[in-house]
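Excluded from the complex is one protein chain; the other protein chains are retained at their positions.
Right after this comes chain A.
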Amino acid sequence: MHWSEYLLPLAEGAWVTVQLTVYSTILGGVLAFVFGIGKLSSNMAIKSVSVGYIELFRGTSLLVQLFWLYFALPLAGMAIGIDLRLPPVVAGVLALGLNIGAYGAEVVRGAIQSVHQNQREAARALNFTPRQTLFNIVIPQAIPEMMPSFGNLAVQNLKDTALVSLISLGDLTFRAEQIRNFTQDSTTIYTLLLLMYFGMALVVTVVMHLIERFAGRWRMVGS
């Protein structure tokens, strides 16, 4: 088997990896905002749930979360008579998104808190409601602050997708493993694997950088 013949199956795997990354990063982004804002809420119930989520998912291993969703949850569901079997893709996106969302929530919280107090005072003096202040004044200024950390998290997330091969999802790593079992050509396959992950990480970095520029475009005007 010539090495160029590896490319088609690897490309198929890479496509699965791309989908997993995109879906779970979007899910993670949404969760990051919901729970990052939630952690700053003055409502104790909302705050507790947010802190609980963040600490639970930051404090446990992604691999264990993945196994729990894929292997343990269906059994737990069976015990109470509900079908909680998740397709591997769903389990993968959920585990990755929940995990990255917990880290992202801390980024969102930090960026919101970093917006200068005098912005909130100006908003109060103009009689904006707390909600208007958050969404019209504070968050638009916080988003550019979040983006470098979000970029790191997105790359981290891409690399973490390799774990889903362990629940038999046909991602890039899973395909590579299959070919290696068949050909024993470890050097070529793992080298290709490294390069492909690296190439995808570069794309993620560029995309996140573009979003960062877009979100902070007002900073660039005239300078």
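Methods note: a residue touches a chain if its C-beta (ideal position, glycine included) is under 8 Å from a C-beta of that chain, and two chains touch if they have at least 3 such contacts; residues count from 1.
By definition in this document, contacts and distances are computed from a predicted model.
Undergrad: Quick one: find the hidden chain's UniProt protein name among "GntR family transcriptional regulator", "Amino-acid ABC transporter ATP-binding protein y4tH", "Carbon-monoxide dehydrogenase large subunit" or "Isoquinoline 1-oxidoreductase, alpha subunit".
TA: From the choices "GntR family transcriptional regulator", "Amino-acid ABC transporter ATP-binding protein y4tH", "Carbon-monoxide dehydrogenase large subunit" or "Isoquinoline 1-oxidoreductase, alpha subunit", the unshown chain carries the UniProt name "Amino-acid ABC transporter ATP-binding protein y4tH".
Undergrad: With respect to the chain omitted from the figure, which of A:Ala76, A:Leu126 or A:Leu210 is a touching residue?
TA: That would be A:Leu126, which touches the missing chain.
Undergrad: Using the touch definition up top, pick the residue from A:Phe71, A:Phe182 or A:Trp218 that touches the left-out chain.
TA: A:Trp218
Undergrad: Out of A:Thr25, A:Gln65, A:Gln141 or A:Asn157, which touches the unshown chain?
TA: Of the candidates A:Thr25, A:Gln65, A:Gln141 or A:Asn157, A:Gln141 is in touch with the missing chain.
Undergrad: For chain A, which residues touch the unseen chain?
TA: 118-119, 121-122, 124-129, 132, 136-137, 140-141, 218-219, 221-223
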